[in-house]
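Step one of this worksheet: look at the structure below.
Every protein chain of the complex appears in place save one, which is left out.
The chains carry the letters A, B and C, assigned in the order they are written, with residues numbered from 1 in each.
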Amino acid sequence: MPTQEIHDQINSRLEALYRRHRGEPEGEVVRYYPPEMKERRELFAVSLCAIDAGEFYHAGDSDFTFPLQSISKIFAYGLALEDNGREKVLERVGVEPSGDAFNSITFDERRNRPHNPMVNAGALVTTDLVAGRDSDEQLERILEKLRIYAGNPELTIDESILDPDAQSTDRNRAISYLMRSFGMISDNIEENLTLYGRQCSVHVTADELSLMAATLANGGVNPKTGERALDRRYVRDVLSVMHTCGMYDAAGQWAYEVGLPAKSGVSGGILAVIPGKLGLGVFSPGLDSYGNSVRGVRVCREISERLGLHIFANEAEDLLLQTTDPAE
Amino acid sequence: MPTQEIHDQINSRLEALYRRHRGEPEGEVVRYYPPEMKERRELFAVSLCAIDAGEFYHAGDSDFTFPLQSISKIFAYGLALEDNGREKVLERVGVEPSGDAFNSITFDERRNRPHNPMVNAGALVTTDLVAGRDSDEQLERILEKLRIYAGNPELTIDESILDPDAQSTDRNRAISYLMRSFGMISDNIEENLTLYGRQCSVHVTADELSLMAATLANGGVNPKTGERALDRRYVRDVLSVMHTCGMYDAAGQWAYEVGLPAKSGVSGGILAVIPGKLGLGVFSPGLDSYGNSVRGVRVCREISERLGLHIFANEAEDLLLQTTDPAE
Amino acid sequence: MPTQEIHDQINSRLEALYRRHRGEPEGEVVRYYPPEMKERRELFAVSLCAIDAGEFYHAGDSDFTFPLQSISKIFAYGLALEDNGREKVLERVGVEPSGDAFNSITFDERRNRPHNPMVNAGALVTTDLVAGRDSDEQLERILEKLRIYAGNPELTIDESILDPDAQSTDRNRAISYLMRSFGMISDNIEENLTLYGRQCSVHVTADELSLMAATLANGGVNPKTGERALDRRYVRDVLSVMHTCGMYDAAGQWAYEVGLPAKSGVSGGILAVIPGKLGLGVFSPGLDSYGNSVRGVRVCREISERLGLHIFANEAEDLLLQTTDPAE
Partner (left out) sequence: MPTQEIHDQINSRLEALYRRHRGEPEGEVVRYYPPEMKERRELFAVSLCAIDAGEFYHAGDSDFTFPLQSISKIFAYGLALEDNGREKVLERVGVEPSGDAFNSITFDERRNRPHNPMVNAGALVTTDLVAGRDSDEQLERILEKLRIYAGNPELTIDESILDPDAQSTDRNRAISYLMRSFGMISDNIEENLTLYGRQCSVHVTADELSLMAATLANGGVNPKTGERALDRRYVRDVLSVMHTCGMYDAAGQWAYEVGLPAKSGVSGGILAVIPGKLGLGVFSPGLDSYGNSVRGVRVCREISERLGLHIFANEAEDLLLQTTDPAE
């Protein structure tokens, strides 16, 4: 555990990083989700969680809660692996990046399954694979997991954002019935859609997001509580699909530039994992054309570069702890 | 450097691995390239090269030479990065897995460029990006690089396998003219096709392949000769595209199961990199439906699992050096 | 009206045609719908209805009833035109052959509408466009129309073949929700699917089918009853979409070889129109890979050739009424 002095120093460096990115032009923002979030465009939070002691380093609105949205897909995938084993899950959902958008209606026709668990089709099958007598029990089991990852037994769904009749739900509904016509998913489409909607609506703060990331970085054990959230043997599977498919159809660009397993959500959150070291949680609502947070991508790229966190990096370009910051 | 005893022990373990996979059923073999290679289906070589001393551990036909084919794409990409810088290369070739086959005629329409340098379209642009007054000089510069990677100044093209009128060349020709109509590639299509064909026809042994891999694992410096083959800063770029796009449209499955940056060629070779540790070169001509070597994929999967080499692995399932082999 | 002698002569010629095609090899049959129909593969009916007197010439099982299936699409399209006018219907459903299968999930993205009213997507919107306070009234209005076309006030739905949970319904459901997500169709998806399923399940005989065709051939007036089934100005619209899109993705081949506006159904029926002259109804359950009746296509081709009915024909190759039949 770092001394108070080092802790303060890191926090002050992160604060500087935060301020630099907070003020940057919003030129690339394509949209906000939900559109009302445009009124809150100033929102911005960066949180790092070190796995040695579950210590947080954060800046900005790290207490603001937002829905996980697609970030929830990775946790449901881990639970589906625990419930069914790797082989059975692979039969039902592939692990291949498809080059298509998250709401694509194309499938892996060779194997009659969605391309991967990070596109909506694959996430719907993943949720369907979570064990439970009914969707209430499935939801309870998902929530329970999310609470362990986040170290927050109060983690809950914000029902106010649920809208089963919305346009995006209709697309997921279409995807579901298409999959049912192919025999890819169970019969109870409507319940599964509701369950999936609820899973996506669980609210977290950026700090909770970084702790969830740190839990994955820590081999599946929450570094703050010591509770196991994910069977050790499936951590690498979750990180692998995050790495190749986690950032929508910009996943390759992210793997190239940032080089960390990560998952973004349309609510503006990004969770990134530095295995054995850190969890990273970022939130800022302005989205680029791929659906990833504009400031989130930028700040992650800078952190990865400065700390040399790219999984294939030879060295850090800079060190977060070095005393002078050339950019200021 | 390991003692002779340890060296012998590793070699004997590798020999056991080789024998196990050599005898396995060929049920999944879809085709051989060229078809005549079917007569040589017994060919099989595994070679490991440790970066500390450029020491080889190998089994099987590790002296048999075969053309690099698509494996050459990664070295040309590294050279193009050195010649043009990251930014300019990214403008011309993306880094996104496309979900399409290697000979796809689709492009990144948003950015008017091929999806990535591992599909043929992207590889043709990459070769086009290699500096040189003419294609002879470009070829000379590519050969020079390949020789440094392989530590073999005699490395050369086998002109006998070149067939500019073949069916696959016509497809590459079509891709090239399509790209020219989009302004994605230079005018000299035919010269570039010939150059690309020559680059693919450079012959190596499995030992050379593992040394080339070890050079990438060693930050771009050949561990045997000490010569630098690739600027340190571009090593991570090459490894990144290998990781997300290197194994044709089974890249995601490979990243999930094997978890190593790798590149395969239709001649049956696979090059895999364990950064900071090892280079791996495998050769066996029977191909699966994706165009990857059937035995090559299996043996790499086993090595990755036993040695715990998956980039997101928590631990090895087994150790190559442990004295008893439960599978025997 | 022909004399009894001529009438008999035509019937005897048609009988010969029927016998020739009845016995032909079934080599091209790909499937039967429903599969049980394979037990009834001998079923075969040909019916001609001349518009001057609504006189029937028929051979085979011309009294056997079968569901209209996709043939119903043309009558619903006519009704939608009457209810909404050409312009409003064109805003909602295009008239462009798409080259895709009948159950395609692609759309005319330029205009945010299904490609044409003969693919399922377009047919679902067409049914949605039929006026009525509720789906019961819509159904009643569709049935009423079909009865006028067929000259049979008893025409009805065979509820036994309705199966709302079937695989094909799931695909139509997926198409519907996808269209709802694009704003292409009304909210009441499930009711519309049920309505569409009922419309497809109306049962007719081959004689009724030829009378329905004759009604279109006669400018929209049933030649037997004198009742108007379709506003004169929309007859050409219905015939036009039949001509370019009526025979699934073999429509172009049909327009080339047979050259008549026609519509087929997966139940094995084909309705073809010779404007100003004849209606043609054929039924035989064996289907080719496009979903068209194998014997149906062949017999229509022969009738068109012998009678010179191709809309761009210069002359008949033969005449049905000529006394000797060289093929016998």
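Here is the rule we go by: a contact is a pair of C-beta atoms (placed from the backbone, for glycine too) under 8 Å apart; a residue touches a chain by one contact, two chains touch by 3 or more.
Note that this is a predicted model, so its numbers are computed, not measured.
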Partners of the unshown chain among those that are drawn: B, C
Option touching the unshown chain, where B:173, B:228 or B:298 are the choices: B:173
Full-complex contact with the absent chain, from C:38, C:88 or C:236: C:236
Of B:16, B:105 or B:143, the residue in touch with the unshown chain: B:105
Touching residues (missing chain, whole complex) on chain B: 105, 167-168, 170-171, 173-178, 180-181
Touch list for chain C against the chain that is not drawn: 94-100, 110, 115-116, 219, 232-233, 235-237, 239-241, 243-245, 249-253, 255-256, 259, 261, 275, 289, 310-314
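We take it that only the chains that are shown with their structure count from here on.
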Arrangement of touching chains [line / ring / star / complete / other]: line
Most centrally placed chain, judged by C-alpha centres: A
Furthest chain, CA centroid comparison against chain B: C
Distance between the centres, which are taken as Cα means, of chain B and chain A, whole angstrom: 32
Distance from chain C to chain B - Cα centre to Cα centre, in angstrom: 57
CA centroid of chain A to CA centroid of chain C, Å: 52
